[in-house]
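Note that one protein chain of the assembly has been removed; the remaining protein chains are unaltered in position.
Moving on to subunit A:
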Amino acid sequence: MCDYKLSERAYSKLIFHAAKYPHQAVNGLLLAEKSSKGSLVEIVDAIPLFHQCLYVTPMAEVALMQIDAYAEREGLVIGGYYAASENFYENQIDKTPATKIADKIQENFKNACFAVVDNKLVTLQHDRPAIQVYGCTSESGSGSTRWSKAKFTLAQSSQTLEGVSLLLKRGAMRDVVDFDNHLDNPENDWTNDFLNQSLNDLQKLY
């Protein structure tokens, strides 16, 4: 099983998405660098997917295919899945919505990770990363994938956490766009290009 490294871009988009819809479950994909350096997988970006009706599949199929093509174009690969439960206290992996998507991703990318957002830790003052990352340890031939806790690091940890906290206080999460927003209005850009600047630059905007 690998260790994972999350970029500030991926972490901030993930948290903003969860913070934008505090009363609903959200999920999304994580994009990783194609080649892993040794046993370290670098998660470079996050694409928020849905905030309503996570359990039906057609839009998920459409999104996965489009994002696959997008990742290919950017030289990345779909390397993981993240989700946040609707209920504040639920942070176990089996209660998290739509785990089937994570299983599917793992089929395509052996070292895929599953990041579960710990709702209690998504605060206006982050002390530590508000996620638990799981990697896969399935033995070949077994029926279902087994996820177990993996080690992960956040790029430039303290600065990222501070930056994200500040932006949350200033309401930056309202501008993050997920695939659901795109389906409601094609003008919305689910790649969240404007959030691809560094956290420092974003802080100047808000």
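Here are some notes:
Here is the rule we use: a residue touches a chain if its C-beta (ideal position, glycine included) is under 8 Å from a C-beta of that chain, and two chains touch if they have at least 3 such contacts; residues count from 1.
Simple rule for what comes next: contacts and distances are computed from a predicted model.
Of "EF-hand domain-containing protein", "ER membrane protein complex subunit 2", "Endothelial PAS domain-containing protein 1" or "Nicotinamide-nucleotide adenylyltransferase", only "ER membrane protein complex subunit 2" is the UniProt protein name of the chain excluded from the display. Only one residue in the set A:Pro97, A:Pro129 or A:Gly163 touches the chain that does not appear here, and it is A:Pro97. From the set A:Asn87, A:Gln125, A:Ser148 or A:Asn200, the residue in touch with the chain omitted from the display is A:Asn87, counting the whole complex.
Taking the whole complex into account, subunit A touches the unshown chain at residues 23, 53, 55-59, 61-62, 65-66, 68-70, 73, 87, 89-90, 97, 174, 182-187, 189-191, 193.
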